[in-house]
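A single protein chain has been removed from this complex, and every other one stays in its place.
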Amino acid sequence: MTVVAWIPMLPLLGFLVLIATPLFSDRPLPPKLVAAIGVGSVGLAAILTAFLAATQFAGNPAAELNLSLWQWFSVDGLQLDFGFHLDWLTLVMLSVVTGVGFLIHLYSTGYMRDDAGYQRYFAYLNLFVCAMLLLVLADNLVLLYLGWEGVGLCSYLLIGFWYRDPANGAAARKAFVVTRIGDTAMVIGLFLLFTEFATLDIGELISALSTVQANDPRVTLAALLLLGGAVGKSAQLPLQTWLPDAMAGPTPVSALIHAATMVTAGVYLIARMHPLFALSDMAMSAVAIVGALTLLLAGCSALVQSDIKRVLAYSTISQIGYMFLALGVGAWSGAIFHLMTHAFFKALLFLAAGSVILGLHHEQDIFRMGGLRRKIPFTFFCFLIGCACLAALPFTSGFYSKDRILLSAWDFYHGFNGIWLAGVLGALVTGFYSFRLLFLVFFGREGEASSHCRDANNTAMVLPLGMLAVLALLGGLLAPPLQSVFGAAGAGHPPLWVEAIAVAAPLAGIAMAWWACLYNDPARGEQSALGRFWYSGWGFDRLYDTLLVKPFTTLARLNRNDVIDRLYSGTAAASRQLHGLVSVSQNGQVRWYIATLAVGTVLFLALLVVL
Amino acid sequence: MGTISFYLTATVAILSTAMVIFNRNAVHALLYLVVSLLAVAVIFYQYGAPFAAALEVIVYAGAIMVLMVFVIMILNQGAAAVEQESRWLQPRSWTGPAILSAVLLVQLVVLLGSDGAITAGTPGTIGPREVGIALFSQYVLAVELASMLLLAGLVGAFHLARQRHADSGEVEGAD
Partner (left out) sequence: MPIESIPALHTGLSLAAVLFCLGLAGLLVRRNIIFMLMCVEICTNAAALAFVVAGAHWSDADGQVMFVFVITLAAAEVAIALALVLQFYRRRYTVDIDQLNALRG
């Protein structure tokens, strides 16, 4: 049982050791030791997770584990334990976080080898893993929220990791503030749930929900507020603007936090609270529509980006849109399945992109790359596998998960519907942008940056890439048995042409990518107006800037000299003036004092004489 | 006879006092002050206060003035000081104080001369006996306080007048 407690404990210990040693010693720890602590703690956590899966969960789809460590706090009517709850959903998340997390940590030892902030980097990364594990293990919503804010903090710290560049700091701030909007909605949702059900324990909440009527407006409101939190964390419409900028952090961070784990926390939250959402048609539609819109918008933006990491960032937003779409049509296990496969192939893509960036001496512009497949073949193969999975080519992991989502969308609305159409269009766009990226970077003629390309991979980087490539290819066979959590899904039988379209859409996208990028020579700088609009992320940044940031800064500028404060500083200034006036009389001249005394006496006596 | 001698003494007191404030040589001014104090002692006597007159001569004109003479000698300013006094005592620096004092004097005299300011009394001589009885019966507490004041003055003067070496902080005996 206590094995569970050690899983988040180990990264926490790693974090504490790494962050505390500079306090006691002037010399930094040797990099090898830092790597051993940073990677080892997460690796051990991964081994413990595997051990747990093998001993408790293997072959037992209904396995559950509850562990209450201690009473966290007890305030009038609200008693919360620091407790963990494990079922198959948790286990999937645990495996992704520790497994992919371990691989990315390992990759980081190679990628960040020459960085001055090596120790700080691994400390933050370990803290992140700890917070993420708390988030998925929590058996109540408050503990989940603790992890939720913890990962937000680590995301902030790691986006701004290279803090000497003010742009990185701005990106980190933006990520923090935008997600905070969602977090606030989520907290209000938690308050609402507590006033309605007098508990925040997830298990008790779910059993309490069975007595609630469907479409109860309060339940709908609570679900929508939780959706607000999920939307912020998972970078969905309308709070998606922070994720592309979050690419300012180191690439393995983008792989771990902004692709594989943290940004999917919203998906996990909704899946965890699925009985709540299932009770409200409106909340379900909202989830589905948010997912579908985000999927298309982000996909289109990914089509025209020129920075390799921004393409992947928009692609992440788009893929999480898929997961939301799946949640919105009740395909809970489909969403989690896609979450898992996405973690594999998106981490693979980011890490491969990291190798490219490192090999090109921190060049990120894809129009300056090209023809790299012969120079760095291993990276190329990894990237190829990642793109194939992303585009959901048949028999890759992405294919299985995405196919399930599209079929569920068709089934949920009993036939042709807009959500399904959006999913299919999204698949087409996904095929287009993923292979556009592949073609521009690895095929075609060589760009300016390609000539001095070197193979930056070392053992610490090759190993994770290879393992992730295998996982991405074969992950489709690992469909977790989530029926015990979500209930058995009714297997629908859509017409054959529906399945055919789902398979054909990405292929069509790839063909378009070939036509656009290889058949025609792509040139940048001549984007159409629509292209520029998409490039800027549908103008959301400018919209928010005009609607929110500008008025706020204008107000702040108007009030720079603090109108209210003027009153108080005015009082102070007036008394200082008066003091100056009076202190003139205190000139230190004894004879002056005598004279004033005499004059005073004369005046006083004059009063007596006159009266 | 008594009235004439009183006005004579008063004239001496006023003139010598005026000499004190006009004089530029400190020792001369001090001697004029002694004259003024002696004149006031005579006036005390004429007002039937022989004990006060004796004290005035012994303590004021004697002890206190001797103390000032000592200090003037220690400072040892000489002719340069007289010259400096001449520079400081320009005629125009007199206007303000003179007007102020004159106004004050006029006011005081007017107030003293106003009706009902002074009730009728029974003038008479008061010897040391009565003063001593009053001091040590009715005012014995005030006498004790006065002795404390003198002691404080003694200690304070000793402490303040000690010569200190600026650099070492060592303390020498008093001058």
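Letters A and B mark the chains in the order given here, with residues in each chain numbered from 1 onward.
To be clear about the criterion, a contact is a pair of C-beta atoms (placed from the backbone, for glycine too) under 8 Å apart; a residue touches a chain by one contact, two chains touch by 3 or more.
Note that this is a predicted model, so its numbers are computed, not measured.
> On subunit A, where is the contact patch with the chain that was removed from view?
Interface with the chain not displayed, on the subunit A side: 582-591, 594-595, 598.
> Could I get the residues of subunit B that touch the absent chain, sorted low to high?
Given the touch definition above, subunit B has residues 2-3, 6, 10, 13-14, 17-18, 20-21, 26, 29-30, 33, 36-37, 40, 43-44, 46-49, 51-52, 55-56, 59-60, 63-64, 67-68, 71-72, 74-75, 77, 81, 84-85, 88-89, 93-94, 96-98, 100-102, 104-105, 108-109, 112-113, 118, 121-126, 130-131, 133-135, 139, 142, 146, 149-150, 152-154, 156-161, 163, 175 touching the missing chain.
In this text, only the chains that are shown with their structure count from here on.
> Going by the contact rule set out above, which residues of subunit B touch subunit A in the complex?
The contact residues of subunit B facing subunit A are 96-97, 100-101, 103-104, 107-108, 110-111.
> Using the touch definition from the top, list the residues of subunit A that touch subunit B in their complex.
Touch list, subunit A to subunit B: 595, 598-599, 601-602, 605-606, 608-609.
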